[in-house]
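Next up is a structure, given as structure tokens.
Only a single protein chain was left out; the remaining protein chains are all shown in position.
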Amino acid sequence: MHSVLTVEHHAPSLDRATTYTALIPDTGTPPFAVLYQLHGASDDHRAWLYKSNILRHVDGLPLVVVMPSGENSYYVDAWERMVVDDLPAHVARTFRVREGRAAIGGLSMGGFGAIRLGLKYPEKYASIYAHSSKLVETGDDHDAAVIAAQVDRKKMPALAFDCGVDDYLIEHSRTFAATLKSLGLPHEYREHPGAHTWDYWEEHLPDALAHHKQVLGL
Amino acid sequence: MHSVLTVEHHAPSLDRATTYTALIPDTGTPPFAVLYQLHGASDDHRAWLYKSNILRHVDGLPLVVVMPSGENSYYVDAWERMVVDDLPAHVARTFRVREGRAAIGGLSMGGFGAIRLGLKYPEKYASIYAHSSKLVETGDDHDAAVIAAQVDRKKMPALAFDCGVDDYLIEHSRTFAATLKSLGLPHEYREHPGAHTWDYWEEHLPDALAHHKQVLGL
Amino acid sequence: MHSVLTVEHHAPSLDRATTYTALIPDTGTPPFAVLYQLHGASDDHRAWLYKSNILRHVDGLPLVVVMPSGENSYYVDAWERMVVDDLPAHVARTFRVREGRAAIGGLSMGGFGAIRLGLKYPEKYASIYAHSSKLVETGDDHDAAVIAAQVDRKKMPALAFDCGVDDYLIEHSRTFAATLKSLGLPHEYREHPGAHTWDYWEEHLPDALAHHKQVLGL
Partner (left out) sequence: MHSVLTVEHHAPSLDRATTYTALIPDTGTPPFAVLYQLHGASDDHRAWLYKSNILRHVDGLPLVVVMPSGENSYYVDAWERMVVDDLPAHVARTFRVREGRAAIGGLSMGGFGAIRLGLKYPEKYASIYAHSSKLVETGDDHDAAVIAAQVDRKKMPALAFDCGVDDYLIEHSRTFAATLKSLGLPHEYREHPGAHTWDYWEEHLPDALAHHKQVLGL
């Protein structure tokens, strides 16, 4: 299985120490592609590792998985800089990762982060997969629909997302899917049985990994 | 030597996961007294463990040392609640610690936190020792001098602090010592050679531990 | 959910530093009952946390879960002393755990450890639940059948174990169940679909927790 690394470092955008978890493949040959996987509100860099079986699901994939702490930031402002600038810079100087675009994913607040950052920085991310996303319509730069309307279509990442039919946030995903359709932006949106729970994310994490695998050509 | 524990928990005041480091004595008999030791700006719960020899300095002391992350918060607002309420509650339900007042210490931003929280909550802290404190005069509840003027003198913690003569913040400590003197509040203030550096804190951490040891009767 | 603690300590039986993972309940009132959960060969104290969803499965249970590293020791000799003596002593001086007998469980090499140590030290363990156990017949003190034949029947722990029908070790469990039957020792043995895989252990960990919950009266 992948090695599990706990990385304590200084993040310039936060001007302080923070910690991320990284999974490093024990098969395949570096340089490796990278997936940035974001947690939801109230959680931290350990959430995916502790509450899902992500370590087993990535077994055999030549993919470095980087899981930062985003606190309750929604990955905007200083945390946007942390995820988009600091983290890739730290990963690139530390690990043997390939150049070129990464994948980004997450759940709930992290699903929002994955979609918003993925579409806002298409030169950095080739693949997006979000679960149960919290996509509030604010009408400004924090609004994924506003970002989507401005996306550089030539660089548009391969975008997929899903949501459980009993998720209290499902209208967020449905509305966003309708917006993408009206904008003519390619995407995959799927609904499955389930609610806003780790059982749901555990079940659909493999869908996300399969998407990234295909897009990144792994 | 003490065991080193990394504690990942949910902090109600922050409404999210956070992590503290705890040192648990391998000698003596529980329940143990507790020292809350606060880091400075840009650092986290690992700073004292990694950058000083605190693990060696507490060897043989029947004292649990709890080192939280305070981010760059100055330990006010939600972080004040975290340090003063959440952390002791989590420590008390987790570890075999004695009832009654704890000790609190720190450096720079954490020296400020130790002095301000120690004086604001004298029913919780019996002993305060701060190094190289950043004590800005704001004139409100964030100002240690304002807090000191209001302290319940019958519960006044045993307060000691020091600063290096080449520390760029030394006027903070001098001004605060003068304020304490004018208020007639008992305290110990010492200046030593040195600046705002880990060499200084490494050298004077034993002074802090000796102070807490005496006050807590260890 | 439970807090996750990484505990770095000195083990007298090994005469060296080692590390265990502990899960501490965030609900209920201490002192808490304790489950010692053992990993299989090639794994370490992180295996159950990383490769199963044990953190979610114990949610709401007022139970401390202690997961040591047993290296490839089969939990005999110095490691037997570590698990049976050092670990409970360290847990008892560190955490707020209740007196009286604990629960013990594990998989494969750890299933062997749980059955063998549970039956050898019935004054220490009230409840045993083992998955996919490696139970080699050696005819000596390392042989669970030998230990079972000598168990103090008045203190006999509540013993349960299971195995997947496609597990390459299934004859170990079947033979041991037959031995217990011939000895007239009460036990529960169940077979389920599945093999020697984490999918199997993920699926049947809740059975183990339900068993311990009932036996410990949680």
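In order of appearance the chains are A, B and C, and numbering begins at 1 in each one.
The rule we apply is simple: contacts are C-beta pairs under 8 Å (C-beta built on N, C-alpha and C of every residue); 3 or more make two chains touch, one makes a residue touch a chain.
Keep in mind the model is a prediction, meaning the values are calculated, not measured.
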Sole contact to the chain not displayed, among A:10, A:155 or A:174: A:10
Option touching the unshown chain, where C:41, C:156 or C:195 are the choices: C:41
Chain C residues touching the omitted chain (full complex): 8, 10, 14-19, 41-44, 46-47, 71-72
Where the unshown chain meets chain A, residue by residue: 1, 3-10, 24, 26, 29-30, 90, 93-96
Interface residues of chain B (partner: the chain not displayed): 1, 4, 46, 49-53, 55-56, 198, 202
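Here is the rule we use: only the chains that are shown with their structure count from here on.
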Centroid-based (C-alpha) most distant chain relative to chain C: B
Copies chain A and chain B touch via same or different residues, half shared test: same
Approximate Å spacing (C-alpha centroids) for the pair chain B, chain C: 40
Sequence positions of chain B contacting 2 or more other chains: 8, 10
